[in-house]
Every structure is written in C-alpha cells, then in structure tokens.
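To keep things clear, I will list the structure first and then write my remarks on it.
Note that this complex is displayed minus one protein chain, with the remaining chains in position.
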Amino acid sequence: MMTATSAAGWRRYFGWNTDHKVIGVQYIVTSFVFFLLGGALAMVVRTELAAPGADVLDGATYNQTMTNHGTLMIFLWILPVVAGFGNYLIPLMIGARDMAFPRLNALSYWLIPPAGLLMLSSFFAGGAEAGWTAYVPLSIGGPPGQTLWALSVLLLGFSSILGAINFLTTVITMRAPGMSFWRLPLFVWGMLATAILSLTATPVLTAGLILVALDRMVGTHFFTVSSGGDPILWQNLFWFYSHPAVYIMILPAMGIVSEIFPVFARKPIFGYRMIAMSSMAIAVLGMTVWAHHMFTSGMDPRLRIPFMVSSMVIAVPTGIKIFSWLATTWYGKIRLTTPMLFALGFISMFLIGGLTGIFLATIPVDLHVHDTYFVVGHLHFVLFGGSVSAVYAGLYYWFPKITGRQYDERIGRAHFAINFIGTNLAYLPMFLAGLLGMPRRVADYDPSFTSLNLWATIGGFLLGISVLPFLYNALLSWARGPKAEANPWSSLTLEWQTSSPPPPQNFAVIPTVTHHPYAYGDTPGAEAVAAPATAGAGGSR
Amino acid sequence: MSPHAMPHAEDFRAGQALGVDHRKLGMWLFIASEVMFFGGLIAAYLHYKYSLGFPEIELLNVVQVGVNTLILLSSSLTVVSALAALQAGRPGRMALFLVLTIVLGVAFLSGQAYEFASLYREGVTLTSGVFGSSFFTLTGFHGLHVAIGVVWAIVVLLGGLRGAYTAERSMGVEIFGLYWHFVDIVWIMLFTLIYLIP
Partner (left out) sequence: MSETVSHPARRQPRYGVIFLVLAALTAIEIAVGGSRLDRRLLVLALLALAFAKAGLVAAYYMHLRGDHRLYTAVFVLPALLLLVFALLSIAI
C-alpha cells in the first residue's frame, strides 16, 4: 500500500498530481520553504536594526531586504499555506473524494514555484525596493527587479483566483449526504469566506499590477507624475485587494482555531452559527475598509470617516469569535497539547494585534502613527502572533492525519514556549517605538530607539531559533515517528473518520452525515471525555 | 498504487440537489472575477477621465463604434441560437450559428483594429499620454478577451463537427456561451463609459 512515507510515495509530491491531498502537501511544504527564506531575511533586518546606523547594509540593500521579507511572507508563505490547508482538508471535511476541478487545482499549485523563482530572481536583477506595497512612482522607476516582482505577484494572483473558484464550487456542489451548510465544520466556513474575498478582490490587484508592468515595460503613463499619473490611484487599486488579503490570511487561521478548541476542551463549540456568520460578515465588511491604509495619502478627506467606521465595525464579528472561543473553554476538560497551546497563544496575541488595529482605524491616531513602528508591531501581532500561530496549531493538529505519524509532544511544547516568548519580545517594543516616533522601513534610526530595537532583535533571533525544534520534530517524526491511528485526538469531523493518511479516494464509502460535528461531551451519563467516534458520521450518537 | 480518479457525476449530488451544475458554477465564478478585473481597469480609466479630463474623446467615432457594438450584440444572438439549436437536436444548425459567431467576432476585432489605427494616425497611442494608455489598455484587454472567445468558438465548432455535443451533453457549448455573452456585456458598459458619457 502506498503511504505518504514510503519510498515511491514521496516522489508523488514532486510532479503533476491531481489528488487534493498531494496538492495540499505541495502547497504547505513549498510555502514553508518560503517562510524560512522570509524568516532569514527577517534575521538580516533585525541584525541591521540591532544598533542605529546603516552599519550592516546600505540603504538600497536594506530596502530590498525588507521588501522581499514582506513579499515572501505574505504572497509566498501565508497566502499559499492557508490555500494548502484548504486544499487538503475541504474535501475530507465535507465528505467528498476530491475538489470539483482537480486539474485546475494542480495548475493552481504549479503556478507557485515559477512565481517564487521569479520573485527570488528579482534579487539578482537589481532587486525590488519599494516595499511589499510597491507604491508609485517609486516602483515605476527603480531597478529591473521590480518588474520581475510585479510579474511574480501577478502569477500568484492567478493561482489564488483559480483556487477560489475551486473551493467555492467544491463546497457548494460536493458535500456528502446530510452535510448541510449548518453542519459544515467552521474551518470550511472560514475557507468559504476566504474564497469569496480571493475571488473578488484579487482581480483588482491584477489590474493594478498590469498597469505598473505596462508603465515599466512599455512606457504607458498610468503613474508617471509628469503626465498626470496619480499615485493615489495605485494605492486605491492596491489596497482594495490588500486589505481583504489580510482577512484571507486570518479567516482560515480562525477556522483552524475553531476546529481545535472544541476538541481539546472536550466541549461543543460555543456559538457555532455566530462564528460561521461572523466569518461571512468579516469577509463582506472586509471589502469596505481598504482606504484606512490611505488616511495620510491626500485622499479626499470626506471619504475617510466612512472607512474609519467600517474598520471599527469589523471588530464586532471578530470579538464575537474571540468570546465564543473563550466560552468554549469554560468548564471544559482542557488538554494542553501543542495544537491547543498554539491556539491559546493565537487568542492572546491576535487580541493584542486586533486591539491595536482599532487604534489604527481611528483617524486622529493613525495620522500620528501611520508608517511608524506601531504599524509594524500591529501587523506582526496579527500575522505572526495570529496567523502563524494558527498555522502551527494546524500543522501539529493534522500532522498525524497527513503523515500517518505522531510528532513528539515535548518538543512541540518547547517550540511553543520559545515561539510565544520570542513573538512577544520581538513585537511589543515596536508599539512603544512607534508611539515615540520611530518610522518604519528605515535602516538607520535615532539612537533614542536603540534599546527597544535591541529587545526586538533578541526576540527576533529567538523566533529564528524556534523554527529549529519544529523542523527537527516535523522531519524526524514524518520519517520515523510512531504510527498514528485514524483518530488520535478523538475528533468528530469527517477527516478523522478515515485512515491516517487517508486512502487516495478519501473514504471507502462516502459517509452520510447525521449530526453536527462538535457534539463533544454530550453523551448523556458518560464521562466528560467522549469516546472515540465510530466510523461513518459527523457525530457518532 | 490505486490511481487517483477524477470526480464522477455522483460526487456532485449536493449540487444536483440544489439545481446547480458545478461546471456552470465554475464559469459564473470565473465571470465574477473577470467583472472585478475589468472593474479595476474601468476604475483607472474613470479616475483619470474625471480628474484630468480626456480631450482626445473628440477624436472617437461614435457611429462607427456604434455599428461595431451592433456587430458584437448580434454575435450574442448567434451564440445563444447555436445553443438553442443544439438543445433542439439540430447540431448542423448549431455549427452554422457558430460559424456566424466567428465571422461576427472577427468583424468586431477588425472594427477595433481600424479604430485603433485611425487613432494612432492622429497621434493617440498607448504611450502618448494618460488617455492613450487608459483607452488602449481597457479596450485592448476587451479585444483580447474577444480574440480568446473567437479561438474558443473555433474549438467548440470543431468539437461540434466531431459530434462531441448533443442535446443532453450541451454544457460545453453553454459554458462557452456564458463567456461570450459576458465579453459582450463588458463591451456594452465600455461603449457607454468611453464613447457616450461626457
């Protein structure tokens, strides 16, 4: 029998394969490689910023480094890795044998390695220096690498859009009998909301990038200021996508957290429908807030207040989710496994990130802290403390399912501890630095910010180190870890009702769903910890 | 190693129960993304039209392009007639309507080429200024979509001649039709926004 670890099995991952489980792993592993590259760039950034003065890199090289750090992390790590989770899990969770369009699915993945290579090659073509936001007119001039940057992001956009078409069609048309929308796992709801955003917002960035590419390659005048080109137009097109992009990065993460909490608190998720509807609300609202990135751009001032209001309103569905997760743990029988630790860490760190987001949404505050380290602190708490924590939680939670092996729990907990300390140490000082006036995207800074930066650098290096126990654990366990059962966590969602790893056709027999997937601890007269579910249903009673 | 199988009809039970075909839904979702893509280009055009003003609009020939618009509209008629013919069990008639569609599509593209050439003669080019860049990019991408449609029409025609489609197996033609009509709708909007609205 071919397993993911057998000698011939691993070869599947290097070629064209239409099995969503293979594609999911391809996405996850490829994006993790870019995570490591982006992280290496972060180590360079923090080395430079450990002391004032452009002592390690010159200004231009620093700009390329921070541009590619952000670009790799956003476009080649978080966005594809959540697509990878979606790819692997959605068909299993809804009781389907694959995605609706398996060949399109493979194409979506195979756009990523060439796009990644294009992105990396930009370093050797003079580099892209304009930040991941590529504001014009800076990105219109500058070295040739910027064109490669734009083309790379274009390719990744196509991948996203095709993936979104697949996710939406699959969930709507391929659910197993009995799997109504209100019985969908919350991770699937999160991916539904995410796919809606990917589908509608990404094409606007595509349009904007084409305009930039045309200006650079052909000499059009979209953004040449002397011809009348308007930098605000680029910002408008860019942020119309890039704000929803952050929700694309967080909604699947929240979905992962929603899966993990009920399992490791051994209680039904609190407020299932509220969480599902909040995901959709965040998606819809998320398309109405983008200009809060432009408060200082010179945009029409009368338009700023509606964006401030919508940006604050989005805190409501977000808060509903946080309270629901906390309520799930209330009187729960909590197991502090590695996935649960990362999920708990997500709550605390995303909370900090989210609350500071409300500060930034407030125009008067934003006018002072825009483009300072306050923003850098905010974004890293939501993206690293938030999304990356949840991704780690998911990687540990579904590790046995995907690889058929169990990881080492103690090393996992050690990873969590170093990661948690490192994250807080790296990013908390940034809020202070920003409030005190340190601008972002600088290689050199006023000496008064030195100690804050030094702490951040130490935290950053801790984060760099923290990857090592994870890699050691993941690689060794995948190769030689103890074999995992079908359902080591005693979970009720469908992916756990088949073998670890699942057979190529996912289920021997497509299950008929009769229950909600979160009926933990509900057995009348039984103990709080539910017995492992028997095969064939989204609930065994 | 058991080969990984493509999905079968019964895998789409949930869609069938809803009355939603997965291929049709996939095409509509793609169309939604194209709406937003053209939206980005249209937003750029309108942004500059109302901030800078486009004096070059004087040079546009509304009547000629109006005729071209009618050509594209009639191609939508021929496309939907092709599908209707197929569903009535008349594949020969479908082929005829597809040929007409291709002819009309090529005629539209020729009309566009003619218009582009006359603008170029007046000095309005892709790189001559903000208007030229916006106008040619927006109409150019639309033309590109028509061209892709023409190639797709040829593929569908060849498939039809080979007997690939029947009254019960018409989804391939229907999906092509959806794409073609969408491209027509984009032109309906562009004609108004570029040529008619002051």
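Here the chain labels run A and B in written order, and each chain numbers its own residues starting at 1.
Keep in mind that, in the parts below, contacts are C-beta pairs under 8 Å (C-beta built on N, C-alpha and C of every residue); 3 or more make two chains touch, one makes a residue touch a chain.
The structure presented is a predicted model; accordingly, all values stated were derived computationally and were not measured.
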Of A:161, A:291 or A:492, the one touching the omitted chain in the full complex: A:291
Which residue of B:59, B:107, B:154 or B:178 touches the chain not shown here: B:178
Selected from B:69, B:101 or B:137 as touching the chain missing from the view: B:69
Residues of chain A (touch criterion as defined above) contacting the omitted chain: 172, 199-200, 204, 232-233, 236, 240, 287, 291, 294, 299-300, 303
Chain not shown, touching residues in chain B: 9, 12, 16, 18-21, 24-25, 28-29, 31-33, 35-36, 38-39, 42-44, 46-47, 49-50, 62-63, 66, 69-70, 73-74, 76-77, 79-81, 84-85, 87-88, 168, 170-171, 177-178, 181-182, 184-185, 188-189, 191-193, 195-198
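The rule we apply is simple: only the chains that are shown with their structure count from here on.
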Whole-Å gap separating chain A and chain B, where each centre is the average of the chain's CA atoms: 35
Complex contact set, residues of chain B against chain A: 1-7, 11-16, 18, 20-22, 25-26, 29-30, 32-34, 36-41, 43-44, 47-48, 51-52, 126-127, 129-130, 132-134, 137
Interfacial residue positions of chain A with respect to chain B in the complex: 2, 8, 17-19, 96-98, 100-102, 161, 164-166, 168-169, 172-177, 179, 199-208, 210-211, 214-215, 218-222, 227-230, 233, 236-237, 240, 503-505
